[in-house]
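With one protein chain withheld, the remaining protein chains of the complex are depicted in position.
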Amino acid sequence: MRYRVLAVVAAAIALSVVAARSATAGSTTSHTLTVWLQVDAQNGWPQVVAAANQAFEANHNGWNVNVQYQSWGDHLQKFDATIAANDTPDVIEMGNTEMTKYMAAGAFADITADKGQFDNAKYWLGGLKKSSMFNGKLYGVPYYAGSRLVTFRTDLFKKAGIKKAPASLAKFENDLAKVKAHDHTKGFTPFYMAGTDWYSALSFVYDYGGSIATFSHGKWHGTLASKKSVAGLNAYKKFFRATSPKSASKLNEANPAPYTVFSQNRTSAIFGPGWFSCCTGKKFTKVTGQFVMPSHKAGKSMPGFLGGSDLAVPEQSNSQAQARAWMADFTSTANEKALQAVGNIPNATNLLNGTVNDRAAKASWFVPTAKHWVDVENGNILRTMLGQILTGQLSVKKAAQTADANIAYTLNQS
Amino acid sequence: MGATAEAAVGRPRRRPLVWRRIANGSVPYLLVAPVVLVLFAVLAYPIYYLVRISLEDFTLFTLAKGVGPYIGLKNFSSVLHDQVFWHTLLRTVVFTAVNVTLTIVGGTLIALLLKRLWTPVRILLTVGLILVWAMPPVVAVQVWIWMTNVQNGVLNYVLTTLHFGNYDGHNWFGSPISSLGMATTLIVWGALPFVVITVYAALSQVPHELVEAAQIDGAPSWRVFKDVTMPVIAPILYLLTCLSILWDFGVFTQVYLLIGQPAIVPANYVMGIYLWEQAEVLDLYGRGAAISILMLVIVAAMSIFYVRRMVRTAEIT
Partner (left out) sequence: MSHRLGQKLGWNALGLVVFAVMVFPVYWMISTAFKTNDEINGSVTPGWVPRHPTLQNFSRVTHKAYFWTDVKNTVIVVLVAISIAVVFAFLAAVALEKYRFTGRKFFLVLLIGVQMLPGIGLIIPLYILLAHVPLLHLNLVNHLSGLIVVYISAVLPFSVWTLRGFLMGIPKELEEAAMVDGSSRLGAFFRILLPLVAPGLVAVSVFAFIVSWNEYVFARLLLNDGSTQTITVWLANYIGGEKALDWGGLMAASTLIALPVVGFFLLVQRRIAFGLTAGAVRG
């Protein structure tokens, strides 16, 4: 009996090994380039990816591209595991605010010498280029950007007698009050913003000339408690309280998504990335419009957060030349134009063509390029501050001072 | 016994006595070998690695090198001097106690209830429990998020309609207690089926005649439970309680996905989240390893009572 048992056990183990061996056997005949892109590409512009793969494989006989799609939530944790195991992909898409820490850690290959390989490198968008550089060297290729816009209900604005986009923040607040006067649906607010949506909220701070942090005398200093920043935060608080629902004071923009609130007819305007217009609901597709958020100074635009992605080659990759070639194919002028066609901002100024999206990109702000910036983001320091301000838990100045202390502590770590 | 065997088989069985004794003596080790081999193969290196990096300054900046500078117990002392660690620990202990109690008591009660139901109702409830168990946590979290939606979630709607108060626009994740309370409902809900099914299976081993005899004697049901049922299912209950403690203390996925990274702050950390934030989000791997080891020690202390009981009942047989 026990021999039968042993035999079964041994067979099971043997079978697993054979299975594992055969499963890994197929990959030795040709070369594979492993690329990590975010799922945004898989759903939004698969044809761009396909074009890049085709162009690359045509020029590189015996190579095939394996694109593995990742999610923003955990792609960095997975990347870390591959670094530790020396098993990294050959190309990786990074969010522009994620780049600095990894560049400082030496995770990426230096591609300064190969800058000429990439289309329109001379005209790369300032914000994206900055995020790809560290200590004067280039480590990433700008991929695409996104700015912030107001998405609104053209029919409701028309009904309230608003004929053109507001030229100032004060005018916008008035317009929203007009919309509210015309609509008495329960739970309706003319504007919906997640209170802790710092990408949108800090636009107010930069609009007043404030900032998040500055580097001086060898250290980072939080600057949210400066006079200008506090003015911006106060403007935000005033605007939020006048136009958005109180229940959103501590909510973040992931849940509920502003466009969901829009599609439920609970609001007439939202502030967020340009692609919000995709998801405003079948009922309202025809009455969805966009304009750039106005500054508190009449006639100017409020600076919008310039989000975006860069592509980089992990330092441990064994196929760096091929990786660079693929990145060049992927960010070719034709591909960037295709990205633009589906609502993104292309990576170079010479490709901008005056859409509302591109106009928004002209007035933009970006986060401090500090090694530990992404830790400030993940530590939700800004979100906590905004929640405290909007619920009245702390005064604007106190909340800002607390945030400054936390930001300085985080950014000044070794 | 040997004679009968020979008679049954029809020919003499002869094996060298010594070899037979050794072969017999090695049986338990052979039976245990597969489990030992698998566990060793999978966990030996990770445990060694964890201990090693807990003694190093190992972060993203040293990750590519595979090893960081040796700093002895500095990671441990840094963690133990961190207020966030102690607050999180206290919060997690309370969280664990609440979750485990609700799960084990609730699960046992439902298992006992199952025994008293008519077959169609029992099957209905069992299938319902299996459906609950079959729902991937990733999906259950989404359903919870949907149900607790601030504007049009069904929870706010039902509570307001049933006149429990005005819950219109109530944010169930506005405070740490409320957020972790929601996490508790999700976790206990998901854990109940497992406890129910296991306890129900254990109840099937309770000798029916003893139960009937006690009932005929006029003993009240709680007495029957205490004196007849409990002794039989006690080993399983110790095991389930112990596992629930282990699992709820280190819970991560449900809490992380439910509250969401944008809303996770030290005020609503539980140990699993604290570990993730330190090790994986801030990339302080050495510190994270120290936290892992501390978690191991703490949860061992929390479950020592049950482990002792479990091992002791092993000795009685």
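The letters A and B name the chains in turn, as written, and every chain counts its residues from 1.
Keep this in mind: contacts are C-beta pairs under 8 Å (C-beta built on N, C-alpha and C of every residue); 3 or more make two chains touch, one makes a residue touch a chain.
Please read all numbers here as calculations on a predicted model, not as lab measurements.
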item: Sole contact to the chain not displayed, among A:33, A:65, A:84 or A:248; value: A:84
item: Candidate in contact with the missing chain, chosen from B:124, B:177 or B:230; value: B:124
item: Hidden partner interface residues of subunit A, rising order; value: 1-2, 5, 8-9, 12, 16-17, 19-21, 23-24, 36, 39-40, 42-44, 66, 68-74, 77-78, 80-82, 84-87, 187, 257, 259-260, 263-266, 275, 278-279, 281-283
item: Interface with the undisplayed chain - residues on subunit B; value: 1, 4-5, 8, 25, 27-29, 31-32, 34-36, 38-39, 41-43, 45-47, 49-50, 110, 113-114, 116-118, 121-122, 124-125, 127-140, 142-144, 146-147, 151-154, 157, 189, 192-194, 197-198, 201-202, 204-205, 207-209, 232, 235-236, 239, 242-243, 246, 250, 252-253, 271-272, 275-276, 279-280, 285, 288-289, 291-292, 295-296, 299-300, 303, 307, 310-311, 313-315, 317
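One rule holds in what follows: only the chains that are shown with their structure count from here on.
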item: Chain centre separation in whole Å, for subunit B relative to subunit A (CA means); value: 37
item: Of all residues in subunit B, those that touch subunit A in their complex; value: 23, 27, 30-31, 33-34, 60-61, 63-64, 66, 145, 149-152, 168-171, 173-174, 260-265, 277, 280-283
item: Footprint of subunit B on subunit A - complex, ascending; value: 2, 5-6, 9, 73, 77, 80, 83-84, 86, 101-102, 104-107, 187, 196, 245-248, 250-256, 261, 264, 266, 315-316, 375, 378-380, 383-384
